[in-house]
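For this view, one protein chain was removed and the others were kept in their places.
Let's turn to subunit A:
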Amino acid sequence: MNRQRPRLKNGVDLQLQSAFQDGNWPVVIRLAEKRAKTLNDQYYEAVKICAESQLDDPAAKFAAVAAVWKFVKEGSTIKDVDAIDLMEWATTNLLDQDDFAETLGPLRVRAVKAAPKDKVAATRCLESCLLHWDLASAQQMSPQASPDKRKLYGTLAQKQIERAAQATEQAEAGSNDTSAKPPARRVKTEEETLLLYDIVETHGTPQDFLKLISSPVFSPAAQFCQGRKEVALRAIAKFKQDGDWLAVFNLCRDCLSDCDADRQLTLLASDIAVWRHIIDAAGHIKDVDPESTSVVQQLLAKLLSSEHMRPMYRRNILLARVLSVFNLGHSGESDVVDGRPSSLRLRELIHYLNDQYTSPACFSDVKTLMESLDSNGLKYLAFEHLPRLSEGDSKDFKVAITRLLALKTQYLLLTHRKTKFRGQNQQLQCTVCEATVKSTLCNVCLSRFSEASVTFYDSVMKSDGENTKVNTEVLPELAILIAFCSLNLAFDGSAQTGKPLEPQEARHLIHATLLLDDQLAQNPGHSQLSLVLTQLHIRLGSAYRAADIWDVIGVKRTIIDSLGPVFYDRLSTIAPALLSSYDSWGSHLMDLLQSHYQISLKLKMPRRLVDAFESGSYSSVMGIPKYIDRLRMSCTRAMSLAEARRIERLLGQTSHELESDPRFNEVDDEANLIQTIDYGSFPSWNSSTIRPMHLNLRLGPAPSNRRCHLSMLAEAFHELLAYKPPASYKASAGSLEYDHIYVIETLARLSNSFPKFLAGPDDEMTRPELLYFEATSLTCTLMSLCVDFDRSSDSSDALSQITNALKLVLENQRSQILHQRESSIDRTITMLGSMHNITMLRDTTAVIKLGAQWILNHNEREKTRDRSGKSGLPKDLASQLKELQTAADASIKEGQGWISGLKTEVMSRDFEPKLKRWLLDGEHDLKSIFSMNSLPGLIDSWQSNVKGWQQVKWA
């Protein structure tokens, strides 16, 4: 448990204590043996065994493990809990975490049963079982307990807590009687109430639950009015899950009606989450209960008449009013008639905007509502109402932020994908100019919008005087908006992730990057700018600059799981040397990614779980294991392993054994890995009819269960075949045979696992990744078939087909790289953005070469073993394999040639002037506002990457 050396228990003589503390193990063994004989104390036996397990001798090292298994099998009881603690310490890292429930867990149970009155010992044993998540030993109700016991525990828990709840109700009912003493065991705290709900929901009948929610003390509404929201939120979630909208409505109504004390609006009564639930519920029941709509309106009117309303409460209630009109009002009426707002919903929305337009959160508050307006309604807001509100001096903060709101609304309209039917044909129509357009978005309107935004940006930049708030709160978002126009022009609304950028697309991306880099220099650490720029630089192959930006925003520790993929995913394929563990900067970056899991998942369950038990925080007792289990199955955690392994492979560095890495050995084929990426800080201004920009900017799809599994299987393949024993190691014939069996069995396992994850939608990985995984899977199958090859059966056709398929995969992989023969800036920029595809080609060639070589070696051995010629592969198959190797070699040579050519071009003196000319070539909306100040940073970053690529081992 505690990996640090423990202290021996009180009462142990000083000589033994100090030998133990000094790690003088031979002395400890001698002294402990003596004490055990003299004192006949089991504890000293344990000290001796633990000391033996600290010796360097590999056999002695497992003394404690062997002893633990022996005690368990023999049914012995170690009564001394200190001795068990020692054994636990000595077996740490030697005993599998999952074996705890069969070894130390039962030993601890026996110790507690042997001394039932020793509460200190019992608590220590319980704590240890919980931390190892051995609930069976901890005798908790859980899936680990057998079903009949689970039911028994459940019933007991329910009876007990219901009795306590009843005692509380009776005490409350008789609360006027001051002489009555409150019962000792009653449900009192919020945590106890939550536990009551948990138990009744899990183990009770629907009637039990109904009884609970009608309790005068424990009903969700009664709890809500005491300021306890959790119970109400849980009950609402349950009712929604059951589709009981009437119950949702009644509960929310009760909650919202009782909470305006003395005509002062309270936080609870203005809770927008509850308002959303009641409006949602009213929408569902309005046909059967027409009164529901007016109940909502009356409640709103009552609260709006409250006195001294705080700005936030007022905002929530006003928004609830708009929401109610959108959800409960008449649908189908035109929002604008004769150029004037006509529908109630648009008028209500305008009323809200007039009140809240200077709030920075205004756009995100109403974005979804604006999208539900008809296009004339949204156009009215974007081009008439909001621009009217924003008239004035653009250096004035209020004017500037309102103009930004108007521009965001116009952008929302512009990115709204609208289709119309002409005859049988479906056509795309621009929502602004209403022209039929061929691309997803209307490039004419997009350019016009970009020009208007650039003019505004320019006017703010050139105006005299300094308004810090405009510079820090308006300009960064305005720059992003302008950059988004450029990116939409590049991607035509939605990018094909994983596809190398065409020169024209790259030019738009670089324009956007330079503008945003300029803006970041004015606002260092601005999170939105930093995140968009990180993605842009990675997409352009400029990973070193991305790393600089990433480092400043300080993504580390707990938030690495949800944000890590933004930077690290596929980074090894772009810039492997950036994350090299031989480089202090690289190992710092990798440590930021990996240490979170090492620290947070050190034990099966964190010590905090014991804190939760001790503090009576029952909901936390449930919440912590749920979160920890999810973290263990996180795609980011698996990604951290895949990235680290690929870097080590590409740079020819030594790795730890994959099997010993918990990120690998805790994930079997059945494990469902969960993706969590926090996109909350990315600007989300695109209409919901097209992909959000942060998804367009990704190098490829986010980590998924399938891709993570495939990546780990591919790494297992590389480890299996690329392993070379140390030169000093001389293998015996017997051990060679075992090695061979191990390889064959692992290959069979991989051949079986790959197809499980290869089948699925194509949009979960880039095309080069899919080709690479297919090549690895095919190679595994080919190898397995070659091992079992039987000349008498006609399987050589199947083998030929697989080798041909591998050749095709390789060819296909080459075609993913847009290479031109002639040197040009177009070629350089395209190649710089193709690093991911080049790495995938490199990895595919590595798999094919390793596989083919292994088969040919195996074939040679077989031919030597059996000279009859019956065991070896047919000659034509062997020559096909050699051809495959030759094709792989040719691809390697080609790849090396691209990288060396790239180095010459990027490092040359005329690269910068050529790039400048190329960037300024032709008409561009952004030309007037971006400077070339950020260009050297981008070039530096590319140069560092190309230099780093010189370390990559190709074969």
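Annotations
Rule of thumb we're sticking to: contacts are C-beta pairs under 8 Å (C-beta built on N, C-alpha and C of every residue); 3 or more make two chains touch, one makes a residue touch a chain; residues count from 1.
The rule we apply is simple: contacts and distances are computed from a predicted model.
UniProt records the chain missing from this view under the protein name "N-acetyltransferase domain-containing protein", selected from "DNA-directed RNA polymerase III subunit RPC9", "NADH dehydrogenase [ubiquinone] iron-sulfur protein 1, mitochondrial", "N-acetyltransferase domain-containing protein" or "Urease accessory protein UreD". Among A:Ser619, A:Thr746, A:Gln853 or A:Ser871, only A:Ser619 touches the chain that is left out of the view.
When the omitted chain is restored, the residue from A:Arg35, A:Lys229 or A:His537 that touches it is A:Lys229. In the complete complex, the residue from A:Pro116, A:Pro290 or A:Gly680 that touches the missing chain is A:Gly680.
For the options A:Asp561, A:Glu715 or A:Glu905, the residue in contact with the chain missing from this view is A:Asp561.
Touch with the chain omitted from the figure is made, among A:Glu45, A:Glu88, A:Asp271 or A:Glu905, by A:Asp271.
Summarising the interface, subunit A meets the missing chain with residues 190-191, 227, 229-230, 233, 267, 271-274, 310-312, 315-316, 319, 359-361, 364-365, 525, 527, 530-531, 553-559, 561-563, 596, 599-600, 606-609, 611-612, 615, 617, 619-620, 623-624, 626-627, 630-631, 676, 678, 680-681, 684.
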